[in-house]
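Just dropping this structure here.
On to chain A.
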Amino acid sequence: MTKEVIVAGFGGQGIVSSGIILAYAGMFEDRHVTFFPSYGAEMRGGTANCSVVISSSPVASPIVAEPDVLIIMNEPSLLRFEPRLKPNGLLLYNKTLIKSEPKRSDITIIPVPANAIAEELGQGRIANMVMLGVLAKKTGILQLATLKKAQRIRYKKASEEQLSLNDQALERGYSFL
Partner candidate 1 sequence: MAEKRLMYGNHALVEGIIYAGCRFFAGYPITPQNEVPEYMSIRMNEVGGVFLQTESEIAAINMLFGAGAAGVRATTSSSSPGISLMQEGISYIAGADIPVLVINIVRGGPGLGNIAPAQSDYYQATKGGGHGDYFTITLAPNSAQELFEFPKLAFELAEKYRNPALILADGLLGQMMEPVEFTFEPIDPGKLPEKDYALTGCRGRPRRVVRSYDLRPGKLEELNWKRYKKYQEIIKNEQRYETFNDKDAGLIIIAYGTCARVASAAMKMARDKNLKVGLLRPITLWPFPKDKVAQLSERIKDFLVVEMNCGQMIDDVRMATQFRSRIHFLGRPGGGVPTPPEVLKKIEEIMGGGR
Partner candidate 2 sequence: MKLIFGRPAGLTDVKQRYCPGCGHGIVHRLVAELLVELNIRERAVGIAPVGCSVFADEYFNCDMIQPPHGRGPAVATGIKRARPDCILFSYQGDGDLAAIGTAETVHAAARNENITLIFINNAIYGMTGGQLAPTTLPGMRSTTSVQGRDIVKQGYPIKVCELLAGLDGPYYLVRCAVNTPKNIIRTKKALKTAFQNQINNKGFSLVEILSMCPTGWGMTPVQAKKWIGEVMSKYYPLGEFRNLAKEEK
């Protein structure tokens, strides 16, 4: 089993953190993982993306050309990455911030009002956690509990208050479907 995931959005939406949390969670579940951030000058342009590969066998290439799963947090990223998704792939997108509709009919599409849900918890910026919760539920590739453990490693300097809010966002995503 190999799942190749691309997470994409604006800088500040926790794109890189989402990828790293997925990689940690994969590692905690004894999978082979790689994480690769969008590169160099691209990072300064305000958009960010990263590739994560989670696999039961050693990961060949960390570069994901055609992902199995897309987590799309903003409009430009939808336009850019939707065509690259594998046939029968899974597209999760942030319905709160993306007004366009995905165009493809050969993929599974799940709109998630991620920012709206995060705002209900009092913090828009944890929309990424909501998305990871949805991903865990929909694909079953990672346990909710492992994601909770992983976010605590990623945000090890955060307050307990913040960490439990992140947990709640993961849970809300997990129970969204």
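How were these candidates chosen? In short, all candidates are chains of the complex that A comes from, given by their letters.
Just so we're on the same page, contacts are C-beta pairs under 8 Å (C-beta built on N, C-alpha and C of every residue); 3 or more make two chains touch, one makes a residue touch a chain; residues count from 1.
In this text, all values refer to a predicted model and were calculated from it rather than measured experimentally.
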Identity of the candidate that touches chain A (this complex; choices 1 or 2): 1
Residue numbers on chain A that touch candidate 1, as the complex places them: 20, 23-24, 27, 32-37, 39-41, 59-63, 65-66
